[in-house]
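With one protein chain held back, the other chains of the complex are shown just where they sit.
Order as written gives the chain letters A and B; numbering starts at 1 within each chain.
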Amino acid sequence: MMTQAAELPWFAAVPVALLLLAGAGLTLVGSLGMLRLKTFYERLHAPTLGASYGMSCILLASMIFFSVLQTRLVLHEIAIAILVLLTTPVTLMLVARAALHRDRLEQSQGVPASARRRPDGDAS
Amino acid sequence: MRRLLPHPVVSGCLFLLWLLLNGTVEPGPALVGLVVALLGGWALALLDPGQPRLRRPGLALRLAGTVLVDVARSNLAVTRIILGLNKDRQAGFIRIPLALREPQALAVLAGILTATPGSAWVEFDAEEGWLLLHVLDVGEEEEWVRLVQDRYAQPLMEIFA
Partner (left out) sequence: MTVTLLSWSLLLAQLMLGAAMVCASWRVLRGPRAQDRVVGLDTAYVNATLLLITFGIRSGTSVFFEAALVIALLGFVSTAALAKFLMRGEVIE
């Protein structure tokens, strides 16, 4: 296990380790939010933690690790970064709109009836 | 030139992505990548999404920098909220009037706001230009309106003008 890592100099190993821990920590906090936050719309914010800087840190760690190990630039992780960065907002927006649609059909409390500001000024 | 490369930016990005995935710049894979990039550009032209014009690349770069910093700040704020360090917060919906109508600019704004952990784009009323936003920590509603309008919508309007 980890036979190649012995060849890794310390100036690459330290940032890789730190980035891995930071990224995994942020992702864990985001997923903890899935447990701890109370309503659906609050939980909608939780996955973005892992999908923004959590993902970037871990992919950066992977890029540094393989680039130093193979002594050439290994950048194909950028493909995953672009994919996750572009798709996460899209899926979250789709799910949010679907949830809003369903809540309005069921006439749930605390969900705005429309995006427009009413002249009579409903509070929610 | 227009017929060969209807979407030069998209074709260029496809070509770069192909080289990244292959991990080489040898002529063989590069040639295949060139064909893929050209075909991708033509396919997009067939779909006809309209021609977005990027007016001010410098401003676009500055906006990207602002977004990076804002997302990092929002990451920390949401971390505090989830770990229970910020007790007196109130989640809620906010309505924001927008003058932005360009579909591409609106798509970018939606991406920015949803990728920021503290806020999520929920609905947009295209007729009157109202945006419904859900935020994790409302605080001052006026501040959110100003943040979206001045910090993001204004530069986007100049970039996509």
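Here is the rule we use: a contact is a pair of C-beta atoms (placed from the backbone, for glycine too) under 8 Å apart; a residue touches a chain by one contact, two chains touch by 3 or more.
All figures in this text were calculated on a predicted structure; none of them were measured in a lab.
Asker: Taking the complete complex into account, which shown chains does the hidden chain touch?
Answerer: Contacts of the unshown chain, counting the full complex: A.
Asker: Need a quick check: the contact residues on chain A for the chain that isn't drawn.
Answerer: 1-6, 8-10, 13-14, 16-18, 20-21, 23-25, 27-28, 30-32, 34-35, 40, 43-44, 46-47, 50-51, 54-55, 58-59, 61-62, 65-66, 69, 76-77, 79-80, 83-84, 87-88, 90-92, 94-95, 97-99, 101-102
By definition in this document, only the chains that are shown with their structure count from here on.
Asker: Quick check on the complex: what are the chain A residues that touch chain B?
Answerer: My answer: residues 26, 29-30, 32-33, 36-37, 39, 41-42, 44-46, 48-49, 51-53, 74-76, 78-79, 82, 85-86, 88-90, 92-93, 96-97, 100, 112, 114-117, 124.
Asker: Where on chain B does chain A make contact in their complex?
Answerer: For chain B paired with chain A, touching residues are 17, 20-21, 23, 71-72, 75, 78-79, 82-84, 91-93, 95, 97, 110-111, 114-125, 128, 130-132, 134, 136.
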